[in-house]
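Just one protein chain is left out here, and the rest sit where they should.
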Amino acid sequence: MADLTGDIARLGMSRRRILQAALLAGPGAMALAACARADSSTPTGTAASGAATLQIASPTNPVKWPINPGNEAIASGLSPEKDAVLRLYNYADYLDPGIIKSFEEKYADTGVKVELSTFNDTLEAMAKIRGGSVPFDIYFPSYDQIGKLVLANLVRPLQHSYIPNIANVYPEFLNPFYDLEWQYTTPYTLYTTGIGWRTDRVSEDIAARPNPYDVFWDPQYQEHLAVLDDYREVIGMTLLRNGGTDVNTGDDALLAAVRDALLQMNEKTQPRVTITGYTDLPEGRLDLSQAWSGDLIMAVSYLPEGTDPAILRYWFPKDGAGVVNNDVMVSLKGGQNPVLSQLFMNHVMDAKQAMNNFAYTGYQPPQVSITPEQLISDGFIPPNLQEAIVLPGYFDSGYRLLELPPDTEAKYLAIWQQFKAGA
Amino acid sequence: MTISAAPVDMAMRDPELGRTRRWRRQGSTPKARGLATVTVIYLLWSLVPVAIAVLFSFNAGRSRSVWQGFSLRWYTWDPVGSVANDPSLRSALTHTLLLAVLATVVTVPLGVTLALALDRWRGRIPSGANFAVLLSFVIPEIALAIGLLFMITLLTTPFTLGTTAQVIGLITFQLSYPVVIVRARMLTIGKQYEEAARDLGATAMGAVRRALLPMLYPAILVSAILVFADVLDNFVLVRYLSSDASTETTSMRIYSAARAAPTPALNALATLVLIASLTVVLLGWLAYRRWGKNEGEESSVGSFAGNF
Partner (left out) sequence: MAKRSQRFLWPALAIPSFAWLALFLAIPFYVVLCIAFGQVDPIFRTSIPAWNPLDWRFDQFAITLDRIFGANNFYLAPITRTITYVVTAVIISLIIAFPVAYFTARYAGKRKGLVLVLLVAPFWISYMMRMLAWVNLLQTDGIVNSVISLGGLLPVEVNWLSGKPYTVVMGLIYGYVPYMILPLFAALDRISPSLLEAARDLGASGFDVFRRVVIPMSIPGIAAGMLLVALPMMGDYFTSDLLSGSPDTSMIGNLINGTIQTPGQSGQAAALLLLVLLVLAAPMFLYTRTVARSETRS
């Protein structure tokens, strides 16, 4: 360590040479341009990116995505890949290990191994998928990325014959607005975005507030609350809190108000920004958190022994006018196992597996066999969390977080960056 | 930790720090006593939290703050969560060790040859390289990590993110250790042994191999240990350059789980890496002592530790 001192000292006497060394890199660097990856600098491969445009799917503008040439669905009746490693890419704690195990057992004769990799947020996930370094087979995004995934030719169309269990899910998912005729996606889970809290630490009934979203600006909960580490959810929630009804707006005035509100929130309550509320609430690191409905159901299993599950509460607007979404499964084109990927999706949609997954993750699958009344009466969900059940009607009354046009997305991300910088 | 915790403990129980009289060069002045107190407090602050973390890896319950009895549950027998039974923890441990071995095996020879060259070859090119080495030593790790990440994702490279990328990043980042340590040793050795060997008819390469290199063994050993331990510790580089779950290391596991729902299994995992690290250091020290004896040099723990 001490001798480093000497080395740097000697170095200091020849600063001129340092500059020369830096210049050495110059000419060789030009050659780098030659090995730049075409696919990463121009997203649509050889096509100039300016020529392609991103279609925005919404309930009023349903989209049937094109099938890119050379990316047709695989033939039906193919046998599963042998001795394959099926690579899943998902949030942490968002898939029952039992599903993986039962899939490996079911297809034991093929020697398949399932490997689950996790991401913290979908921005990070998209960067890695686009980088193309890892041949992930199945990705579990929200539908707000489908347009980009198709445009960049990153997803494989499905061969429906491998996925008979689609019959088990709500029929609307056979023709969802974000992917008419379910060419690329199968539904995974349903969730609403609301507020979760502990009644033993929060004395008021948050649901009784005129505007429950205001709690995130209430200094009495300073340092004991969190918002989701998800720019769409936080900005969407703030838009609703400000009285808006469009959670996908590109309106500058509305977004400026969101930015100011978020900076205010930082100042007033210093929220944590995390998606681990499902453990932080039950383990007492948070009293109150913006949460996905599934987080609260999952939180029950993280309660320390002897803690009454009745302390957990979840709020979502009674009239269903809140943020409601669903996650999907897609088969990535970079994956090496198209057959197994689709068989795995089919396996996840099996009624029994889907129920096991619900029990493990807390996130509700869109299975027709599941009825809200039955979830309570079976004791699957404690009555105090009944608001965390996603009702089919919510999809008519709720707000959807849609894919954003690039310029709007840039505005959202700039706000998020500023919020996270703690400015 | 197992090694170092005991002496701290003993020093604490020592009823009168005044007994330090015997081992101090100067008398037991209040100043010396004050400094001793500061040092002991510092050492306690620095090591006790880790000792507690190790202790809780043996907790029978799920808690990391309430002691519920001694158990190896989180190491071996918990059917789901223990290091032995959770495949992701197991693979994090083996992958960390794999990276440490691979990175050490390449970094040390590369660094030693570079140190030899930088020390004996005069001119502008080597001093430029010296700058690069020191740069890799002082630039914030995140800069190198981001550079390599983009290089791999934006350029056509013969390797992708994952183990190869991680090893490459680690080697680049660690290369300065053997260079700096071996060069320091060469300064104290001087040129006379090599020259004597040349006079006796050895070729340049032969002189280096037979005369110089053996004298550098202790320094090479120390740098190998340092590289190995530092790789076990690495987080920023391995995280940016990782690909899928099979390339997660223990530090990445700790980072992602410490914020979510950790069980004492995480402490157990960290303890196992600590044991690996301490084992290597201990083996290194034993080897160092043997070399030291052969050469009749000072070979105390202190001179070994002082090398860092």
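Chains: A and B, in written order; residue numbering restarts at 1 for each.
To be clear about the criterion, contacts are C-beta pairs under 8 Å (C-beta built on N, C-alpha and C of every residue); 3 or more make two chains touch, one makes a residue touch a chain.
Predicted model only: the values in this text are computed from it and were never measured.
Interface note for the absent chain: among B:Val50, B:Leu98, B:Ile189 or B:Met215, the touching residue is B:Val50. For the chain left out of this panel, the touching residue among B:Val101, B:Leu187, B:Leu200 or B:Ala258 is B:Ala258. Within the complete assembly, residues 1, 4, 7-8, 20, 23-26, 31-32, 34-36, 38-39, 42-43, 45-47, 49-50, 52-53, 56, 64-66, 110-111, 113-114, 116-118, 120-121, 125-126, 129, 132-133, 135-136, 138-144, 146-148, 150-151, 154-155, 168-169, 171-172, 175, 198, 203-205, 208, 229-230, 232-233, 235-236, 250-251, 254-255, 258-259, 262, 266-267, 270-271, 273-274, 277-278, 281, 300-303, 305-306, 308 of chain B touch the chain that is not shown.
On the side of chain A, touch with the chain left out of the figure occurs at residues 1-2, 4-6, 8-9, 11-13, 15, 25-26, 28-30, 32-33, 36, 40-43, 49-50, 52-54, 123-124, 126-127, 130, 148, 151-152, 223-224, 266, 270-274, 284-285, 406, 409-410, 413, 417-423.
Going forward, only the chains that are shown with their structure count from here on.
Computed from the mean C-alpha positions, the centre of chain A lies at a distance of 37 Å from the centre of chain B. Taken in their complex, chain A has these residues touching chain B: 1-4, 6-8, 10-11, 14, 17-18, 20-21, 24, 32, 35-37, 40-41, 87, 89, 92-93, 115-118, 120, 128, 131-134, 136, 274, 276, 279, 283, 302, 304. Of all residues in chain B, only 62-63, 124, 127-132, 134, 137, 152-157, 160-162, 180-181, 183-184, 187, 243-246, 256, 259-261, 308 touch chain A in the complex they form.
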